[in-house]
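Of the protein chains in this complex, one is absent; all others appear in place.
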Amino acid sequence: MTTGVEFLPCIVAFCCVHSAYQAADAAGRMRIPYPENIIMVHIPCAGRVDTLHILRAFENGADGVVILACHEGACHHILGNIRAKERVERANALLREIGVDGRRVEMRTCAPNDGSRFARVCHELEEKIKELGPSPLRKHA
Amino acid sequence: MIIAERKPLEDIKQMIAQYKKILLVGCGTCVTVCWAGGEKEVGILASQLRLAFRRDGGELETLEATVERQCEKEMVEELKDKIQQVEAVLSLGCGAGVQTIADRFEETPVYPALNTKFVGMPEREGLWIENCGACGDCFLDRTGGICPIVRCAKGLLNGPCGGTNKGKCEVDPEKDCAWTLIYRRLEKQGRLDLMRKYYPPRNFQAVVRPGKIEAQRV
Partner (left out) sequence: MDEVKIGVFICNCGDTISKSVDLLDIRARLEKLADVALVSIGHDLCSPQAQQAIRKDIIDNGINRVVIAACSPQLYGDALANLVEKAGLNRHLLSVANIREQCSWVHPDKDKATKKAMVQIRMAVDKVRLQDVVEQAEVEVYKDVLVIGGGIVGMEVAIELSNLNLRTTLIEKEANLGGRLKQFAALYPLQVTPEEMLTSRLKQVTGSENIDALTSAGLKDLSGEVGNFTAKIRKGNEEISRNFGAIILATGYETLFLDKVYGFELGDNIITQSQLEGMLKSPGEIKKIPQSVGFVFDICDEHSRISTPSTLRNALVIKERFGSEVYVLCRNLQVDGAGLEKLYQDVRNKGVIFFKFERFPKVLRENGKINIQVEDLSMAREQVMLSCDLLVVEEKVVPHQDFATLESMLNIGLGPRDFYQEDNVHLYPTSSTKSGIFFAGNCHQDLDLGRALTDASNAASEAYQLISSGKMRVEVERVVVDPDKCALCLTCLRFCPHDAIRIDYEKKTAHILDLACQGCGICAAVCPAKAIKFKDWSDDQILAELEVV
């Protein structure tokens, strides 16, 4: 990984269809660019994401994972975002047990019409993961 | 129901450090219900272990299986093919499950991934409370169905002690005083006379280990 090329983080973003997915569409309509190396996984509700999905993303080589959900109190499925937060906390804890910075998994919220926030969050995530560097969990070359 | 919880990763890692390929076996009964060793947890632990090995510069290969009841010889039989492919087994069953696999597949080392904690019940989703110590001589007839052996911090048969404080226990003020609960329950049932009886200490040494029960033919 130390070949001198700039580190391009790979981030998996689970996007709830009631919030972030629509916000990403809004960003599109407004032509607000954001990093293209964010892999967006479309999900029906943030609460669908299983801890296993997060771990698997790291096994496959992700440098960071984020669940993008509705704002608190505004979940279409009432508690889906709270559930997602619990999973993020669990994944953080499991990663810490391995000796990996738990900050690599995060939960963010976003309103469905807030395209600029979506783009901003993507930039922030990329910055953060860049700071943390490549995941030590990537497959050995 | 048997309540268990996962061991710290560090402990598990040490047990299996020398292996390259293991089988993780869940149990589909008690430990599924208490979220410690069902198919879901098997998947999560397998993934976490693979990552942990990779983090330490190694690589671990895992197979996964979950059997209906790990404490049944017949039911662990289905693991045969998979066990032949691995160096060791990591069981996510309770202690009974671990031993059943170990007995059936004597050539293969079997390790416990869980700590078997107690007999208990769910208070709400994700929270389990110990409510029976399997003492072997159930006392509940005299206590309105509330077990003093495990729910009283001191296991008193003639409670409450002087430390009961507004219904809470002096040992742990977060917990209800079992004997206050017993009093209230018996009061509701008009059976307070039971509180006045003295119960002699019980001889736990008389309990023979391992316990053994042979039922009459059904």
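A and B label the chains in the order they appear, each numbered from 1.
One rule holds in what follows: a residue touches a chain if its C-beta (ideal position, glycine included) is under 8 Å from a C-beta of that chain, and two chains touch if they have at least 3 such contacts.
Here the structure is a predicted model, which is why all the values come from computation and not from measurement.
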{"item": "Residue touching the undisplayed chain, where the options are A:R56, A:K85 or A:R108", "value": "A:R56"}
{"item": "Missing-partner contacts on chain B, residue numbers", "value": "28-29, 32-33, 35, 38-41, 43, 66, 122, 124-125"}
{"item": "In chain A, positions touching the absent partner", "value": "10, 12, 18, 21-22, 24-25, 27-29, 31-34, 36-37, 39-45, 47-50, 52-53, 56-57, 60-62, 70, 73-80, 83, 87, 119"}
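Note that only the chains that are shown with their structure count from here on.
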{"item": "For chain A paired with chain B, centre-to-centre distance based on mean C-alpha positions, whole Å", "value": "36"}
{"item": "Interface residues, chain A side, partner chain B - complex", "value": "50-52, 55-56, 58-59, 94-95, 97-100, 136-137, 139-140"}
{"item": "Chain B - residues contacting chain A, complex", "value": "8-10, 40, 43-44, 47-48, 50-52, 54-55, 57, 59"}
